[in-house]
Every structure is written in C-alpha cells, then in structure tokens.
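The complex appears here minus one protein chain, its other protein chains still in place.
The block that comes next holds subunit A.
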Amino acid sequence: MKMCCGALAVVLLLLSVDAATIDRVEYDYFKYHPMDEITKWMTQIEKDYKDIARIEDYGHTYENRTISLLKIGLETGQQKKAIWMDCGIHAREWIAPAFCQFFVREILQAYKTDPKMNEMMKNMDFYVTPVLNVDGYMFSWQNNETRLWRKNRTPGPRNCTCFGTDLNRNFDANWGTVGVSYDCCSNTYCGTSPASEPEAQAVTKFVGSRKDDFLCFLTIHSYGQLLLVPYGHPNFTADNYDELMEVGLAAADAIRQVHGKNYTVGTSPAVLYSNSGSSRDWARMQGIPLTYTFELRDKGMYGFVLPEDQIQPACEEAYEGAMHIITYAYNKTFNGAVATAAAAVWSLILAVGVTSATLM
C-alpha cells in the first residue's frame, strides 16, 4: 500500500514538473514589458542561472519601490573588476529597459558558448539595472496621457505643484550649472540639491563605494542614435577624451555593421546640447575611465514610441556597440602588453635579488 502511494506521488510530481516546463512561456525580449513582468523576469533569470546571476537590491524610489540590479559573473570570493549598465533613467525611453534585458540574455548565452565571454565572467562582474527610475516607468505605463513622462515622481518643493526631478540632471557633477531648469515643472528640473533624489543616491552609493572596481559605466537612453562622451559642461574636457572618442567611434562602426544605422559620437555639448548633473559625468568624475551615454533608435520618426518590430534590431546593434567598449576595457586591464611588461620586470628583479643573495 505504502509503495503504491509513494509511486503515485512520484508520478504526480514528475507530471507536474513536466507540465511546468511545458507551460512556461519563453520570455519575449521583443515586446515592451511593464514593471511587474520585468521583476518576475529578473527572479527567473536568477533561478535559471544560479551559479552566475544574482539580484541585488541597492536602493528605493521616492514611492518606496525597490531598485534592483542583476549581478552577473562567476563568484570567486574576491573583489572583481566590474562593468556598470543602467537603463530607464528616463521613464519614456522604453527601448532602454528592453535593451538591458536583451543584454543580460545575450551575455548569459555567450557565457555558455563563447570562450571570451566565459573568461570575462571569471575576471569581471556585470552589474545591470534594467529599470532605474521605477516610479517614472510605471507611471508611463498608466495611460496615453502619461506615456511621455520623463522624470521621477518626487513631488515638487513648496510653492510648486508639479511632480518629478530629471534624474539625469540630479547627479553631483557640475550640478545645476548648465542645461537645467530650476523650475520644478520643467522636464530638466535638476532637483533641490545634488543627488537629492533617492534614485540618484542609490547609484551614487553603490557605484561610489566600489568605484575603483569599475572599468566602464554605460547609461542607456533614447532617442537620437548617439554615443555621448563626457563632459556635458562645455568648459570641461575629460583627460582621456581621445581614448573615449577612439573607442566610441569604433563602437559606432560595430553598430553600423549590424543594420547599417549611423550613430554619431561626441560630447553632449558638441553634438546635442550642454547639460550638467548627468550620471555619466558623475561616473567619469569618480575616475571610471570609460563612461558613455547611449541614445538608441530612432532619429525622431517614432522617437520615444519606437515600434516593437524595431526592438530586436535596435538591441542587436546596441549590443555590438556596448560589447566593443566592454571588451576594450577588459583587454586593457587583463591582457596584452601590460601583463607581459610586468612579467619581464618581475623576472629582472628576482634575478637581481637572487644574485645579491648569492653574492653575500
């Protein structure tokens, strides 16, 4: 009798597991997803890639929602070098969170099949935030009137009935100087003070506490088909401007090779407009060498409401651009001439040391 029940239980279990596998629908990376679906997806990724993916909650929004990232890389027990990517700082730029999700999928697949990515995952961690401005993103999903919302959802200060601060003007980087408005109703309102916003504070704290680990800081936006390098203030030039431009132009070439789309590379004041308080500028000022703002498709025909049939090509080309920058940063740190030179010097020192010891 007992054995019969046991066997029945096993059969039922197997059937239910089977059913679960059949029922689970493949996540559609080429549709726009509301926040609750993105959250569920993150949980699923963590489950499916237990050995290399982990969710980390690193802050909260004004409306007290959790801000989370996926940390992807092999757990080595040591502090590793890192890559930062955030999407959805601006609510209406829906292609950006779509790209972050696609990026995660791609690197996880490449981890299994591409030796280079496998090596990168051993030596580096990828920190990807699919939606930074959670409140704003959710607000933009509410109805047709809210679709083009940009800012977060912090209420305005006294005497101002409007909502929202432009998070990409709120970082502590030349804050409040250029390309901003002090009017809380404006879409470029920079907030009440540098990093006054909890979303900006979350990034500042997380990245700031391990800034020497980061090789690369990529912040994803739309639209315009641009790769923007620091700084947003016209009077300041990054000391590695030449490197930023060279790597950026090569990344734009990589993008063009996918679907023929042209991305313009340059500083914001040169190709677009001056601005201050951007996350990219803040990251560069922390010493993170390769910081870029990606402005994805298109160039204004659809603008923020990019059709879903363009999600795939937009993501594919941006992925090549991002990977070019990331691979460059990785190679510069881990491979090549530098390592060889260090090895040569070591050998020389050891030889001198041994000789001295022998002579004594």
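To be clear about the criterion, a contact is a pair of C-beta atoms (placed from the backbone, for glycine too) under 8 Å apart; a residue touches a chain by one contact, two chains touch by 3 or more; residues count from 1.
FYI, contacts and distances are computed from a predicted model.
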{"item": "UniProt protein name of the chain not shown, from \"Electron transfer flavoprotein subunit beta\", \"Trafficking protein particle complex subunit\", \"Transmembrane protein 50A\" or \"Latexin\"", "value": "\"Latexin\""}
{"item": "Options A:V180, A:A200 or A:L218, residue touching the unrepresented chain", "value": "A:V180"}
{"item": "Where the unshown chain meets subunit A, residue by residue", "value": "31-32, 63, 79, 81, 135, 138-139, 141-148, 150, 153, 161-162, 166, 173-183, 185-188, 194, 212, 215, 224, 231, 233-240, 243, 262, 264, 266, 270-274, 284-289, 299-308, 310, 329, 332-334, 338-339, 342, 345-346, 349, 352-353, 356-357, 360"}
